[in-house]
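All protein chains but one are shown at their positions in the complex.
Chain IDs A and B follow the sequence of writing; residue 1 opens each chain.
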Amino acid sequence: MMALRNWARAVWMGLKTTWVGLTITVPYIFRRPYTLQYPEEVPEIPPTERGLHVFEIDKCIACDQCSKICPVDCITIEAEGKGKTARIRTFEIDYSKCLFCALCCEPCPTECIHMGPQFDLVGYTRDEVIIDYADRENPRVFSGEEKIPFEIVSFSRK
Amino acid sequence: MTTIQGVKLDQGERAAPALPRDILTEELVFNMGPQHPSTHGVLRVVLRTDGEVVHDCQPLVGNLHRCCEKILENLTYVQGLPYVDRMDYLGALNMELGLVLAVEKAAAVEVPKRAQYLRVIMCEINRVISHLFAAGQFGLDMGAFTPFLYMFREREEALTLLNEVTGGRLLYHYIRYGGVTRDVTEGWLKRCIAWCDQVAAHMDEYNNLLTYNHIFLNRTCGVAIIDKDTALRYAATGPILRAAGVARDLRKDMPYSSYEDFDFKVPVGPFDKGVVGDSWNRHRQRLLEIEESLKIIRQAVAKLPAGEVSNAKISRGWKAPEGEAYVASEAPRGEISCYFVSDGGKAPYRARMRGPSFYNISLLGETSRGLLIGDLIALMGSIDITLGECDR
Partner (left out) sequence: MILAETPPLSSHIAGWLAGLVGTEPNWLFAAIGALVVSAAILLLVVTPVGLGGVYLERKLAGRMQNRRGPNRVGPYGLLQSLADGVKLLAKEDILQRGADSPLFRFAPYLVFMAAFAGFVVLPFAPGVVAADLDVGLFYFLALIALETVGIVMAGWSSNNKWSLLGAMREVAQVVSYELPLGLAAMCPALAVGSLSLVAITDYQAGPIWKWLLWRDLYWAIAMVPAFLLFYTAGLAAAKRAPFDLPEAESELTAGFHTEYSGMRFGMFFLPEYAMMLSLSAVTSVLFLGGYHDPLGLSAPGGMFAGVWWWGLIWFFLKTTFLFLSQIVLRWTLPRIRIDQVMYLCYKVLLPIGMGSLLLTAALRLLG
């Protein structure tokens, strides 16, 4: 008798919890979807986003600090001269290596490199994700207008 | 000894089953993973089964080995920090905290109270979304797709919150030596509380849809029991150990980063269904821990003191004093301990991270014997491994 009761309870619980599950999932059919239609609807990127770099070439003094602190050595700088008169020939960032850790932004004495809002970069080859920010013929600037309004506490400027 | 792709399998002492001679019976050797959908990354498990019944199971880790510890030994302390994020990518903030605590201990840096509270808030948000992910993933392994995406909705909101403060959505690089990178705004704190309310409001949904579903209960209750003894023997930590009935939570036992200021409980199995240490209890443990974490977040937001958020003493050229430092902390998957030895140089002489997943996954061999393949999935799902941290 006990076994029969347990059996009946199991059947009842199976039906009941199925019904409870349906009462949760079915109303969602009539609700607005949560997802964004990505290429058309762009998610709101906060100004703090650590996306692809924004590089202000005129400020750069080719001091190599960013390239030195980079944990993966993805920044290559070639320049003629040093200091304010430096002329940057290449400022390459290899995004196939980059960690997006923003360590490069912190020691910069002139604050010429920031993390920008752009988060996607695609290419058919690995070479296509190496970006030369000093390429004057073919400038690759990602939203250079925007500055980061938030103050970053710098740990590495010493 | 059978060898499959270079792995030797111990045949054990099982007697050959008494069957008529003309029936050819063999044990099947399965190579489960690294591409199997339920191995949560690149875990490879070699199974020896009799049909559906698992006789032996051998997890083979290392497919995601990236020499994290060796890299830490070759970089300065400041440079090494973003790498730690990549170990347990689902609980990145907790991993950062592990290394940061150890380095701060060696440097004897005083961390401002506000920074400590911010660390707690962020780590707990990270723990909640990690547990949500684990619970959802477990449901997915059990064939329930929908709760997974409901949990992802809350995770998405949390990622947006974290993104605003830390700048990253998965890998944050937020907790630094001596503090945190960025302060939060009042509006952010309000939205953080609103998010807590949202998660709390949806807990019933998850429970009714998944946790207390009759099929789910049948699939997980009493399945793949990891008892107290086994869990302790294998040095399992985190929700697995607590679901097995051991109240060990480093946030309570060895408080760090001001966890002693907060009032929260450590849920310990067994819970209302199943037996202690079974798959269901591990799942329930995670959901209950989410609720506790939400409590901590609310308290931390309410009590958040004013002041600086960093005490930036450790710069990029910092040399650790000669000696060693060890700090253990509680990550979503268990204890993450960081140990490093310094010879006074810019980089640690030896760095070692003890990741919980590596120890938890070693339970797979002993616990899986006699399970069906479906149950093995339940076991692997409820252990909740992150291969990034297991293989390091």
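The rule is simple: a contact is a pair of C-beta atoms (placed from the backbone, for glycine too) under 8 Å apart; a residue touches a chain by one contact, two chains touch by 3 or more.
Computed from a predicted model, the values in this text were never measured in an experiment.
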Neighbouring shown chains of the undisplayed chain, as defined at the top: A, B
Contact partner of the left-out chain, one of A:21, A:51 or A:116: A:21
Sole residue of B:43, B:61, B:118 or B:209 that reaches the chain not shown, by the stated touch rule: B:209
Residue among B:149, B:203, B:304 or B:341 touching the omitted chain: B:149
Residue of B:75, B:140 or B:383 in touch with the missing chain, whole complex considered: B:140
Touching residues on chain A - with respect to the absent chain: 7, 10-11, 18, 21-22, 24-26, 28-31, 33-35, 37
Contacts of chain B with the absent chain, listed as residue ranges: 28, 30, 35-38, 51-52, 139-146, 149-150, 153, 209-210, 213, 215-216, 218-219, 372-375, 377
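The criterion applied here is as follows: only the chains that are shown with their structure count from here on.
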Of all residues in chain A, those that touch chain B in their complex: 10, 13-14, 16-18, 20-21, 24-25, 34, 46, 48-50, 69-71, 99-103, 107, 115, 150-158
Chain B residues touching chain A - in the complex, by the definition given at the top: 75, 78-83, 86, 146, 153, 156, 160, 163-168, 171, 173, 176-183, 205, 208-209, 212-215, 309-310, 312, 314-317
